[in-house]
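A single protein chain has been omitted; all remaining protein chains appear in their positions.
Labels A and B are assigned to the chains in the order they are written; within every chain, residues are numbered from 1.
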Amino acid sequence: MLQVRNLSKSFPGVRALDNVSLDVAAGSVHALMGENGAGKSTLMRIVSGLDTADTGEVRCSGRIAMIHQELMPFRDLTVAENIFMGQEPTRRFGWLDKPAMHREAQRLLEHLGMTLSPARPMRELSVAQMQTVEIAKALARRAELLIMDEPTSAISEHEVEALFKIIRDLKQCGVAIIYISHKMDEIFRTADTVTVLRDGRHVATQPAAELDEAKLIALMVGRELSHAAGTAATTMVVAASVPDAVLEVRALTKPGKFHNINFALRRGEILGVAGLMGAGRTDLAHAIFGLAPAASGEILINGQPVRIRRPADALARGIALVSEDRKEFGLVPMMSLKHNITLASLRGWLIDHRAENRVADEQIRALSIKSHDRNQSVNTLSGGNQQKVVIAKSLLTAPAILILDEPTRGIDIGAKAEIHAIIGRLARDGKAVLLISSELPELLALSDRLLVMREGILTAELDPRRATQEEILQHAMPVSGE
Amino acid sequence: MNSLKVWLSRFGLVIALVVIGATMAVVHPAFLTWPNLLNVVRQISINGILAVGVTYVLLTGGVDLSLGSLVALTGVVAASFAHPGEYPVFVPVLLGVLAGTACGAVNGLVVTKGRVAPFIVTLGMMTVARGLALVISGGRPVSNLSEEFKWIGNGPVPILILVAVAIVSWVFLANLKLGRHIYAVGGNENAARASGINVERVKLFAYTVCGSLAGLAGVVLASRITTGQPNAGAGYELDAIAAVVIGGTSLSGGVGGVGGTILGALLMGVINNGLDLLNVSPYYQAIVKGIIIVGAVWLDRRKEKS
Partner (left out) sequence: MKRIIALVFVLALCGCEQSGEKRITIGVTLLNLSNEFIVMIHQAMEAKAKELGVKLIINDAQRSAERQVQQVESFIAQRVDAIILNPCEVEASAPAVDKALAAGIPIVNVNSETRTAPTAFVGSRDEESGRIAMDYLAKRLNSQGNVVMMHGFMGQAAQIKRDQGAREILAKNPGLKLLADQTGEWDRAKAMSLMENWIQSLGPKIKAVFAQNDEMAMGALLALEQAKMKDKVIVAGVDAIADALQAVKAGRLDATVFQDARGQGSGAVDVAVKIVKKQPYEKQVFIPFQLVTKENLGQYLK
């Protein structure tokens, strides 16, 4: 059905896919697993034609449809109109054949075991219903390969069962399914075959029946699971009040994002935060920095409760953030390197151009930002150097507390090592660092302590000197069911 | 070759201006004379002041469509206090500018606090200000103005006002923190907020300044035509925005500046003056103007691709 041969793809500074091959048979469910950044999404984007590979080839004997994790329906159109979007049945002169559209939509929905009027507007539907409509849309297109990206992330237990039934039916009709999920039990319930990717490379393809949870985690992390590691028990971490904490967070909650977060951060300490994508780590960082304040809970700085409603408040209290999304929250792309570096630390009314040049040059040297001119536009720099610009900007605000959210994502190995060195130096200089990262080796190497988040709650505090990647993953992986 | 390209890109607009100017000088002897050049600058003074004002707003990524109506309103307000022997001349001037400032501040407040799109807010202000101008004037032009007031719009005075406005704004945008923040807000609002910039205050400031300068333009216009006309200024906002965009300021914000805006206004003024001198048929004038404006911008924007 689908044959992928020796696919490679590089983005500036990163090798996203390295010689990956994959075969999916008709009428089978093929699970694709791997940590954040292992290359799953890139692979799927290439397979579904949204992106092109540098080398290698994709052969597919049928049509492909993808059900995205974040559904993007046309909310103001009806169910039938959504199903036939872009391939509406028409009569002469482009007149819509609405009766045919409704009849056919009704048939597809019934086939999927759903009783739903095709005339209902999309916005009235639940997420699970929208998902089913999305599948109906794929069937209307006679798709023979269906890619499902985390399809159960936003639907209830009961709805998951219904979805699995649909998957079984589709299988019987000969549809091939690529199923992407972090949830182990789902993989073992639905998948026939499992492929594991790690760091853009193909690690293993095995029948699901020959695998168990421990073996799968070992494949994803790259080592055998040590017997010392405990089971994935949920431990709510309630930090005991730390006397010399620079930053302390108490019962911080933002419904739907994170819940009852407690931790303390000391001077000169690097506190790592691990978790899968969507675990609420970035939301937590944004709440502390005031970009999207929490609904309840307390933030204390040097033992004093503070209100942080906007980033200006956070900066005034010595908190700086290096965002994981530097394009959105870090850089002003058309501005020069120099102006970006000094943007958050201009004082007084007038700009002292000489001082500004000096400060910018100092930062360019100190962080070895590779550029030919401090006046060059910042979007002409490589990803790693752009990241250093954002770090420089944050450092110039003289923060006592630095929140680094995925500081090395999407940058090359050399720059990565440099940024690691900078983080170490900052902690030695007495800054308190909150380091959010999806790269477990990075977290283990840099952190003094390590917190793990899963689905919006803190599940463990680990000692990075003894903890292993498997252990972190076990605390980070969602456990469905009981 | 490469350096030539860079040079071309930086001075594309200047080149367009020089080429058109030189052509005019060859075709019509009256063009390149002091009185005529002063004429051109005086004629662009009102559009120039408005364009400098709206540059602030466009740099933040916003837009202001109320300028033309503000010119009418502030002109009427100023003229109402400028009859001979009533008040010293600074009173009508100040009141005109203040009326503009107030309207600009309202625009800014509704955009930032009310979170209504600038296009809608200023479109609303466009009709409200026009209505206010008609109410205040009773639908009739306000005439019989004092000699002191008429002095503002004549001779070299409007030129000096434009030059002062341009220099102050240029210095402001290049050297003041608030100026830098205007660019940051237009360049990437989220990043600006995350850098501790009070985005709402910056936008409010931009709309307010724009309103003040519209007030100033209204005063100059009323003085120049010796009446406060409630129907004046129709379409002025588009001329002002055109000058700014021709001058290289991006409609999406963050890029550009006052220097370009003045060049843009000059280019439009030279074209206008040239077509009048050559007595090009009024039917063709509109066509030629449109083509030259788009052509100048097209020349200027080629730099972004190369």
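Here is the rule we use: a residue touches a chain if its C-beta (ideal position, glycine included) is under 8 Å from a C-beta of that chain, and two chains touch if they have at least 3 such contacts.
As the structure is a computational prediction, the values presented were derived from the model and not from experiment.
A.B. asks: What are the shown chains that the left-out chain touches?
C.D. replies: B
A.B. asks: Which listed residue (B:141, B:248 or B:264) would be found touching the missing chain in the intact complex?
C.D. replies: If we include the chain that is not displayed, B:141 is the one touching it.
A.B. asks: Among B:84, B:155 or B:290, which residue is in touch with the absent chain?
C.D. replies: Residue touching the absent chain, from the options given: B:155.
A.B. asks: Would you write out the residues of subunit B that touch the absent chain, in ascending order?
C.D. replies: 28, 30-31, 33, 35-36, 39, 42-43, 46, 134, 139-141, 143-144, 154-155, 221, 224-227, 229-232, 272-273, 276-279, 282-283, 285
To be clear about the criterion, only the chains that are shown with their structure count from here on.
A.B. asks: If you average the CA atoms of subunit A and of subunit B, how many Å lie between those two points?
C.D. replies: 46
A.B. asks: Which bits of subunit B are touching subunit A when the two form their complex?
C.D. replies: Residue positions touching the partner: 175-178, 180, 183-184, 187-188, 190-198, 250, 254-255.
A.B. asks: Show which residues of subunit A lie in contact with subunit B when the two form their complex.
C.D. replies: These residues of subunit A touch subunit B: 289, 291, 310-312, 314-316, 321, 323, 328-335, 339, 343-344, 346-351, 353, 393, 397.
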